[in-house]
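Take a look at this one; I'll ask things after.
The complex appears here without one of its protein chains, the remainder shown in place.
We just call them A and B in the order they show up, numbering each chain from 1.
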Amino acid sequence: MKTFLLRRFLAIVPLILAVTFITQVLLIASPGDYFSTLSESPSMTPERLEFLRAKYHLDTENVFIRYWYWLSGVLTGDFGYSFKYQTSVWSLIGDRILNTLLLAVGALLISWGLAIPLGILSAVKKDSIVDRLAGGLSFVGLSIPSVFFSLLMVLFAAKTGLFPVGGLHDQVYWDFMTPWQKFVDVIWHLFLPATVLGTIGMAQYMRQMRAEMIETLSQDYIRTAKAKGLSLRTVLFRHALGNAINPLITLFGFSFAYLLSGAFITEFVFAWPGMGRLTVDALIIKDEPLVMASIVMVTVMLVAGNLLADILLAAVDPRIRLE
Amino acid sequence: MPSNATSIESPPDGSGMPSGSASAVVNRTPWQILWLKLERNRVAMAAMWLLVLLYALAVFADFISPYSYDAQDAKRSFHPPHLLGRIHVVDEQGNWGRPFVYGSKLANVYDKEYSEDRSAKYPIRLLAEGSEYRLLWFIPMKTHLFGVDEPARLYLFGGDQFGRDILSRILYGGRISLSVGIVGIAISTSIGMLVGGIAGYFGGAVDFGLMRLVELILALPSLYLILVLRQSFGANMSSTQLYLIIILILSFIGWASIARVIRGMVLSIKEQEYVIAAQALGFSRMWIVLRHILPNTLSFVIVTATLSVPFYILGEVALSFLGVGVQEPEASWGNMLQAAQNLRYLTDYSWILTPGVFIFLAVMAWNVFGDGLRDAADPRTER
Partner (left out) sequence: MSAEAAAGRPLLSIRDLRTYFHTSDGIARSVDGVSFDIFPGETLAVVGESGCGKSVTAFTIMGLVPVPPGRVEGGEILLGDRDLLKLPESAMRDVRGNDISMVFQEPMTSLNPILTIGRQISEAILRHKDVTKVEARRLSIEMLSRVGIPSPERRADEYPHQLSGGMKQRAMIAMALVCRPRLLIADEPTTALDVTIQSQILDLLNDLREEFEMSVLLITHDLGVVAEVADRVIVMYAGKVVESAGVVDLFERPGHPYTRALFRSLPSLEHRGEALQVIPGNVPNPLDFPSGCRFRTRCPIARPECATTDPQLIEAAPRHLVACPFSSDGGDAQ
């Protein structure tokens, strides 16, 4: 187990190097840099522009030199300062990561919390009305574009007033709230974006859960369990579920990656202060240190998700050994 | 003791059921069997016809839409949809007649409230004259499927902030949003099949290198990669360039998963007798890959391609919605939704969400059709 974790951690390093290097290449390939937009301002002299570019090593087109400047900084623990905000990128990213994680976890809870019971129910009641209804709904969930769904939910919130139309928490009363009230307020703000983000995943996992469960229930060992006189509940939960859920655990790792990508749009529409919006803005104005740090963080979160899935899989399935 | 084909061994799983009408074996090609199975799936067939309809609407967008996608009317910003109670069949005298609309008056400039001006009726005409266009990008025409006479304007699904007809923009936008899926899938499937075929067949260092590349692409959160890629092309580009770039970027991400699966299939197929026989006959490797191996992966590829069309449609929508895809005044289903980011527009003029319904329908139809295709291509399903 220890060697497994060590090996996996070591495997992250080349991945992050590759990802950041590609990002650096693409950033250089795109026309202009952060200071190009500033050059139009009258207070900016060509000399000053030259100075700034040299200071931030933007004065060379050589990918390797630029990348080395960045990498040597990172190796000493310095991810640099955001051009736009003029503060260290960590101070910008820290909160954003937590917010994105919060949204992802909320969506994860909603999608898996609904998908697994519904999938089991559909499998056990295969071809019944419940199954058909769930199947139809899952197609709707699978097909509804997150842009459209998010906007519909904002519209719903605005028309009914039942939920806030966006943001992480209440802007006015936040500072006067007790910790408990703050918690409730964040959950209240989280509900709609997490639902939107969770729905598409839910539909997919439900279909998968149903298929795996039907497959598992036709296995010989389920017949053995029934032949022992075990109740349907015991057969389902002790004998079938553990086997059926294995393929979904791998999906769980991927779902994290999906959520990070999918969160983009949802964060955008719900004005959720997460990584997505920060990265888009940084990309558009070419705030390079911020873009690079965002990409590193997103990649790390992704790998962490996959790692978590591997560990869970080993915990559930005795045939898998982590070595 | 002879064992027999009509085995009903191990009945509890239901799979060992009598296979029944073994006499009804007619020689059909795999494609005929696939089609026969698909034809019996009514939901999938409905989805297929919906797709045919949507794509036909996009192809004939300039004929079907009453206006051009960029025909503005500053005096009719956010005109409400005529379909919501503004089409009449009974006039003031109580006589039934052909459907007509009244002209509209801006009753409240700030809230964009329009009242009906009952002084004149404008019947909805079939095959009305309108702006010039080229049918199928070729035949010059002025006739549109329907329309109303000037100075009135028809807004079946309502108008946007510039007074453009949303229905017309949806139809034109469909050309971009729907074709992205088809073109994108064609590109990425070709790349995926070629790369997967080469990696699987040649193995060794080629395989290793290509598969690491595939893993790298799959390991990245796709929308981040798409955005970084998009930004590397800069901002100032013509709409055609942008359209091509969007497709290229989405295909660049999309080929990886196809390549990986094709490689797996090739690995198993290349050990089969007929491939070894082709080798023994002295055919070149490339010939064997192209002629013998890839065709065997075809039914799988078609199913996968169908099921991944939504990725391209949604990718374009996301990029255009975020403002880095198709640019105004060009219409796409994604950039039409951009206006809805304004909360007041969204709540007061909710009809601007209509393109979302079309995205949903198209994605749903592709998903359902792809699912039906997968069931039909699966030799395990009997019906």
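In this section, a contact is a pair of C-beta atoms (placed from the backbone, for glycine too) under 8 Å apart; a residue touches a chain by one contact, two chains touch by 3 or more.
Bear in mind the structure is a predicted one, so any value in this text is a computation, not a measurement.
Only one residue from A:51, A:221 or A:237 touches the chain missing from this view: A:221.
Of the options A:204, A:243, A:266 or A:279, the residue whose C-beta touches the omitted chain is A:243. Set against the missing chain, the residues A:49, A:105 or A:230 yield one that touches it, A:230. For subunit A, the residues touching the absent chain in the complete assembly are 219-221, 223-231, 234, 238-239, 242-243, 316-319.
Just so it is clear, only the chains that are shown with their structure count from here on.
Averaging Cα coordinates per chain places subunit A and subunit B 26 Å apart.
For subunit A in complex with subunit B, the touching residues are 15, 18-19, 23, 26-27, 29-32, 139-140, 142-148, 151-152, 154-155, 158-159, 165, 218-220, 223, 257, 260-262, 264-265, 268-269, 276, 279-280, 283-284, 286, 291, 294-295, 298-299, 302-303.
Those residues of subunit B that touch subunit A in the complex are listed here as 12-15, 216, 219-224, 227-229, 231-234, 310, 314, 317-318, 321-322, 324, 334, 337, 340-341, 343, 346-347, 350, 353, 356-357, 359-360, 363-364, 367-368, 371.
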